[in-house]
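Heads up, one of the protein chains got dropped from this complex, but the rest are sitting where they should.
Coming up: chain A.
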Amino acid sequence: MSKIIIVGGGECGARAAFALREQGFNGDITLIGAEPHLPYERPPLSKTGLASAAPPQYVAGPARYEEARITILTGVPVDTVDRQSKLVRLSDGRKFPYDQLLLATGARPRPFAGVSGDPGLGRICMLRNHGDAVAIHEALAPGKSLAVVGGGFIGLEIAATARKLGAEVLLIESSPRVLSRGVPAEIAKVVTERHRQEGVNILCGEQITSIATENDKVQILFANGTTRLADIVVVGIGVIPNVELAEAAGLLIDNGIAVDATLRTSDPDIFAAGDCCSFPLSHYRERRVRLEAWRNAQDQGMLVAANLLGRGLAIASVPWFWSDQYELTLQIAGLSDGAATTVRRDLDQGAFILFHLDGEDRLIAASGIGPGNAVARDIRLAEMLIAAKRRLDPEALASPKTNLKKLLAA
């Protein structure tokens, strides 16, 4: 009977495992995760996870794995993939044969090179897993001071949650503004203002030389010679794809495990999906990208399941990201760099959407922000308009009276 092994117990690996069964696979499915938990959702870690240190939000309970006949091994890293013998060897010495292998190994936080002292004291942290969220939660309390290094989604979400817990928050970003990667300045400005209203001290354009523990504090030294002290520092400066296993097995690497449009690696019996892989994006002239996003992990998990079963489907989804901070939700569909025109559509409650079009008036991205789900419906429709490669009138997009659903149907 055919055996499929999935390495990586995150959202992507778990979705792929269930999708294999849903799509009719009858062979053996083994899901191997390095973390001690069953697969859980990572987006809550910087929000409710950090706010309450609640148990992880599992993708599925143990009974569902049993029903789906998915063998799940947790708390055990994979050491090597032997492509000649088609064997996966675990760190505890066990070996498992495979007919097809899926690498959904995810990514890990990029460490800050200038950290010194003992990070084991729990005062210099990064956030990727449930244990990290619990550790940061326990270190935060009213009156404690937190410094966040990095003004991306993770850093800002941590800052918002820490303010809710009553901590004093300093956020340091080396670029001239927060959210400098993929988020328009107009939206970053709203986010910055909202954080400042909440009392977050945001410093942009500041280079940090070193972060070091010093007695019961952490000292941050800036390139301009000044220093700041905090009780706890969280570093959120991006992630590194976990490619080591694939690299050691001789697979092609290119900003992640390189896969084709069907998520197949340079070995025809091995696929990769989620944060760990880079792939060509058909809506953006086959540009190779690696996406670090929940929706991508989920979509690719389901797509790769179909392709493990020989369906040969190409990735057709449009990148989609979201972030929650305070009452605000920011959503982005598509990639906005390279836009020739941007028009703004104002909605109720101060919400707005920026539509980004190319030189031929095709929608390539839409970025929106507002309270609650104020922008959700229009961003979802924008995502479909991007996929449809529809040429659109920028003025019509700017008018809130224009029904995007009708544009899609036109």
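Definition applied: contacts are C-beta pairs under 8 Å (C-beta built on N, C-alpha and C of every residue); 3 or more make two chains touch, one makes a residue touch a chain; residues count from 1.
Just so it is clear, contacts and distances are computed from a predicted model.
Student: Name the absent chain as its UniProt record does, using one of the following: "Autoinducer 2 import system permease protein LsrC", "3-phenylpropionate/trans-cinnamate dioxygenase ferredoxin subunit", "Gliding-motility protein MglA" or "Carbohydrate ABC transporter membrane protein 2 (CUT1 family)".
Tutor: Of the names offered in "Autoinducer 2 import system permease protein LsrC", "3-phenylpropionate/trans-cinnamate dioxygenase ferredoxin subunit", "Gliding-motility protein MglA" or "Carbohydrate ABC transporter membrane protein 2 (CUT1 family)", the one UniProt assigns to the missing chain is "3-phenylpropionate/trans-cinnamate dioxygenase ferredoxin subunit".
Student: Determine which one of A:I32, A:C276, A:L291 or A:L381 touches the chain that has been left out.
Tutor: A:L381
Student: Going by the contact rule already stated, which one of A:V115, A:I270 or A:M302 would touch the omitted chain in the full complex?
Tutor: The one listed residue touching the chain not shown is A:M302.
Student: Would you write out the residues of chain A that touch the absent chain, in ascending order?
Tutor: 15, 18-19, 22, 41, 59-60, 64, 294-295, 298, 302, 322, 329, 372-374, 376-377, 380-381, 405
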